[in-house]
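The complex appears here without one of its protein chains, the remainder shown in place.
We call the chains A, B and C, going by the order they appear; numbering starts again at 1 in every chain.
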Amino acid sequence: MVRRLVVINMLITLIIMSAVTGCWSRREIETLAIVSGVGVDLVEVDGKRMYRFTAQVVKPGQLAGGEAAGGRGGGGVQKPYLVSSTLGKTIWEAERNFTTQTSRKMFLSHTEVVVIGEKLAREGIQPVLEFIQRKHDFRETTLLLVAMGPADTTLMAAAGLEKVTARDISDMVVNTRRASVSFPLVTREAISMLQSSGSQAILPRVIHIPYGHKGVPTGLRLNGAAVFKKDKLVGWLTPEETRGWMWVTKRVVSGVVPIPVPGKPGENRISTEISRATASITPSIKNGRLVIKVKINEEGGVGEIPAPGLDPTEPEVVQQMEQFLAEAIRREVLAALRRAQEEYRSDIFGFGDTVHRAYPKVWKKMEKRWNEEFFPNLEVRVEVEASIRRVGMSGKALSPK
Amino acid sequence: MKKDGRLVFRKLVKPVKAAMKNVKKQNSRKKQELNPDPTGIRTWEQYELSACLEDNLQNLRAVFRDAGDFFIREFTIGTNEPVKAAVLFFEGLNDKKLVVDAILKPLILEMREIPPELWAKAPIRVIRERILCSTDLNELTEWNQVIERVLDAEVVLLVDGSPVALALGAKEWEARGVMQPENEATVRGPRHSFNETLRTNTALLRRIIKSPLLKTESLYIGRHTRTHVVLAYLERLVDEDVLAEVHRRLSRIEIDGVLESGYLEELIEDNPYSPFPTMEISERPDKVAAAILEGRIAIMTDGTPVTLIVPTLFVQFLEASEDYYLRYPTSIIVRFLRLLVLNAALLLPSLYVAVTTFHQEMIPTPLLISIAGAREGTPFPALVEALLMELAFETLREAGLRLPRVVGQAVSIVGALVIGEAAVRAGLVSSAMVIVVAFTGIASFALPSYTMASGLRLLRFPMIIMAGFLGLYGILLLSLWILIHLMSMRSFGVPYLSPISPSNYREVIRMLLMRAPWWAQTERPRVIGHQDSRRQVEGLKPRPPKR
Amino acid sequence: MLEGGRISNRQLIFLMLFTVLGTANMFLPALAAEHAKQDAWLSPFFSMLEGLWVVFIITELGRRFPGKTLIEYLRLITGPVLGTGLGCLFIFWMIHTNAIIIREFAELIVTTMMPETPIIIFLATITFTAALLVRAGLEVMGRTAEFLSPIFLGTFVLIPLLVGEIMKPENLLPILEKGIKPVIAGGLAPGGWFGEVALLGMLLPYLREPHKGRQAVALAVGVITVNLSVTGFAVTAVFGPEPNLMFPFLTLAQNIRVAEFLERIESLILVVWVAGVAVKIAVFYYAAVLATAQLTGVKDYRCVVTPIGVILTVLAIIIYDNIMELVNFVARIWPFYGPTFEWVIPALLLVVAIVTRKKSPPPPEDPDPERNVGTH
Partner (left out) sequence: MVLLLTVIFLALIALEVPKLVQGKMWRELAVYSALMFLGMFLSYAKVLRIKIPNPDEWIRHLYKPLSEAVFHYLTGK
């Protein structure tokens, strides 16, 4: 009985299917333009503000080194991707205008990075985040970056080790953890930073250096960060300051911190490698004054000692190195703090949130004027405890005789 | 049995009518009128044998006229007062030597030693008790019995002056010996399989289960074929309700002939519209014995090695008899593998279609790119491609199945390798689709039950179509419909999906997910063998000897 | 007896789980967070009270009128005329609520999975699936729920676990920042959902052990509470106190990233969820069908399945013009509309029954028809 009903209903369904319309949400995989990276810029065209949507689309036939592609005699020298830009009054319109330039439907689900142009960032990134959040095919794990300069040139830069630039960038973002001068930030985090009144947004920065200059290598560079206030870009952090911020927000994974040589002041620096770092932020109110205590715990190892004969296993040397290390870290943190408090007046550290959690009533009074009044004058005590655990494969530093 | 017996002669009756009148004249004990029913179904049963040999033979010749293999050997029983007698049989169905040695020789040559007064009193009894050397002897008094026995390859002896016939079992005809099972091969385990002779099969079974509780009930089904069907089960273990249900369903069958157990299966199954089998089939005596030991019933049919086992649950189609012979850790892993395979055989192509045409975001980027690259330039949409490939695969399978074994292999090689490779190279189909379809095919072969695999194969096509129209949602819909269908199914009163649902978590683990080691299988599957649930004593787990 | 099948208490628990969770875990986190902010995970506990209250009322009525469904004792308590009128209202409520559920389901699928497909396809197919379940009878429904529940619950436990890595539990602080009132406000809409266990009134006579029905459903309410609370917790911990999302749970699933392979599994989760919704719709559908059959006195409830299915499908289309209206209704009106039928009227009935001392004798022990071969 049920069986017969199923069969009849399937017939009915098929009739409806064929009668109502063709194929609805169906899209054949080969008719998709698989976008791997997106750049959004704000440009002026004929005096009008327009969004420029740049997409990097992979060409699967050239990328998939399979037989099917090879058999049909691929050119070989062609780039395996296409970068194309379109204009529109809104981002979505610009995205849709893409259809006027290419033969395939835009498919954004596999977008790995979204690069925001500097000009757009200064005007406000709310449209971009809104676009990403509302559109159902974007991943929430898409990485966000701010380009120094326009975003489209970043995507047009030649790919490095990977075949597609966007993939290159997204892998770089992950890889950069080993230096801790930049950090991966996914859309979800950016959105929650933006929505919180007690913390301001900060996005990693990407720089495209087309020409070499004074010994600086060319290519894409991933370091530093863009500081926002509300959703508007207010300035940049240098790589060191970025790490300073990362210490406080527990984002440091690894990296190299150079410290002076104990007992031998000079140009030479000992490298220490960060192996573990944690931090805690505790707000407290003493005598009606709000004080934030930041405590950073770091563990590291010695990487290279350019001081012949120095014995890193000697307790005094270790103690001194640890002191220097703590000082170096403290300096980075303070640099970041100073930038944020004095120059940008933007609470990128999320101190406001900690106050909110610990003193909800106090926070209620401060919330409105936090960034302008309270945060810049906030007393932040930074305590760093650094310890060196390992010295590597050798004992005393190599001494040529 | 008699009830069925009547049906035999529907077509024979007309030519016999004249002869019947004769019989009627002779038979004064029976007072009934000749059956006015022109089909005369009841005709034979009402009449008993005549005492006159001539009349009987005349009738028989009429009944079996134009049957060239029917033989009547008339002879004279060699007593002091010679009596006419005749043996009747179909040639080729009996052991001729036995007929000569066990019937003709003693009757013709050795009768003289019988005291005449004894002979005069009850000739048939003398023949039966003192002359014939045969283990299988029956007295017949009715016509229908005589005809039935002769047709069932027995030798019937008629003696003049006696209204009683003797039937001798001397069946022997050309038959296949007990060979290796062809469809259910195992690495470990017994190698013999049932063959077409029912007696051999029951003997094989009896050799495994040497218990007086093992019952082998006989039924005869089929108006013309009179196929011998045996219900084998263990008394006290079998569920009486199920047994009664099997009886009820078998007894209502009225059909011309039963050539294979498939006839019975379709006539007695619970859900005739379902693509899922509700009866397990096997040609392995050990598997059937195992089923019987679980309290299930085996329905064995003469003329085919394939035995039906009822009731059967869905999960039992995922078991092979070898599971219980191999060491249990291996079997457990194999069970999990089969669960995967079951899903793959049903869902893989449709999942591929759904994911590549609706949910591309689910595919990891590198895979997406390689699939997209492979599909570039192929002419068909994924849905059509999948359907075509599945059809091609089914064609190949069917071709390989029907051809002689040597050619069959060639077909699969040509089909799979050459055509597949060429199609991919020519850009007609994408290599990803070939992989998917090929794996699905292999997955469906990896299922131990061929009938279950065929059912799944059937459902694969609607599944692909649903996936092509509604993506994962379509797959889910159809799966739900199938699930609801399975949920409402029963196999001879036992819910088909038990123990999954209605659920018994311990049984799920024991029957579906795990194969418990033998020393832990202290109970039979609860849903079937609950009449006597203990299988063995506790504490059989081997231990090192205590010192 | 219109329904021959019997369900076990475990199956009842699962049916009730699906009845509430079917749509709740997709829509509720957003509704609760709207008012309760970071305390969204506390709101379900307030809704739970309402759920338990409903269970109490319904089972108390069930105790007074053993072997009778809501519709049957409705007429015993209030007399044939008023009883029939109230019965019609109840049927309307069941069908209307079911239409809302069907529409919610279809809107979610259209928004998140297949935006270009006409919504009628989803409305019709899911109604048909539910109709199959209803036709197959209560027993098959119970078994299907039993079968699907490990998958369903497993998925909804797994997701919060898989996003554990990106959770920030500090997002939940400070607790009760604005007092208890917003938390209660956040619990109002879920309360209406919890109250859907009122359908128990239609199922109670068909339990194998009706006297244990109260415990079973109370347990179900508890599990639902925990589930919703955990979901609320995970959503807040991941997205912060103001997740401006329509379907936070799905977005949560989007954020899962395990081993570079398990990504974007929200379609899979949707599929699992659809199976649950089908059961939910079937339970409502079944209640409406059974109620109609009992009110009109037909002998076989199967004859009303198709017409009610048609009405359900059409109603699901015509009641709302757009998803905003739907969300508004669910957030603002449902918390009061639902409980009217879930416990206000039943509570009044109970009071009337107690005052007028109406009771019905225990039904004759009917031999369990399913005590067939091997169902135990």
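Keep in mind that, in the parts below, a residue touches a chain if its C-beta (ideal position, glycine included) is under 8 Å from a C-beta of that chain, and two chains touch if they have at least 3 such contacts.
Since the structure is predicted, the reported quantities are computational estimates derived from the model, not experimental observations.
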| item | value |
| --- | --- |
| Sole contact to the chain not displayed, among C:184, C:219 or C:323 | C:184 |
| Sole residue of C:245, C:308, C:327 or C:353 that reaches the chain not shown, by the stated touch rule | C:308 |
| Residues belonging to chain C that touch the chain removed from view | 35, 92, 96, 181-182, 184-185, 188, 292-293, 296-300, 303-304, 306-308, 310-311, 313-315, 317-320, 329, 332-333, 335-337 |
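The rule is simple: only the chains that are shown with their structure count from here on.
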| item | value |
| --- | --- |
| A-C compared against A-B, more contacting pairs | A-B |
| Separation of chain B from chain C, taking each centre as the mean of its C-alpha atoms, in whole Å | 48 |
| Chain A-chain B separation of Cα centroids, rounded to whole Å | 69 |
| Multi-partner residues of chain C (each touching 2 or more other chains) | 113-114, 117, 121, 125, 132, 136, 263-264 |
| For chain A, residues that touch 2 or more chains besides their own | 2, 6, 13, 17, 25, 109, 139 |
| Chain C to chain B touching residues, read off their complex | 8, 10-11, 109, 113-114, 117, 121-122, 125, 129, 132-133, 136-137, 140, 143-144, 146-147, 260-261, 263-265, 267-268, 270-271, 274-275, 278, 372-376 |
| Interfacial residue positions of chain B with respect to chain A in the complex | 271, 273-274, 356-358, 360-361, 365, 368-378, 381-382, 424-425, 427, 430-431, 462, 465, 468-469, 471, 481, 484-485, 488 |
| Chain C residues within the chain A interface of the complex | 111-118, 120-121, 124-125, 128, 132, 135-136, 166, 170-171, 173-174, 177, 238-240, 242, 244-245, 251, 254-255, 257, 263-264 |
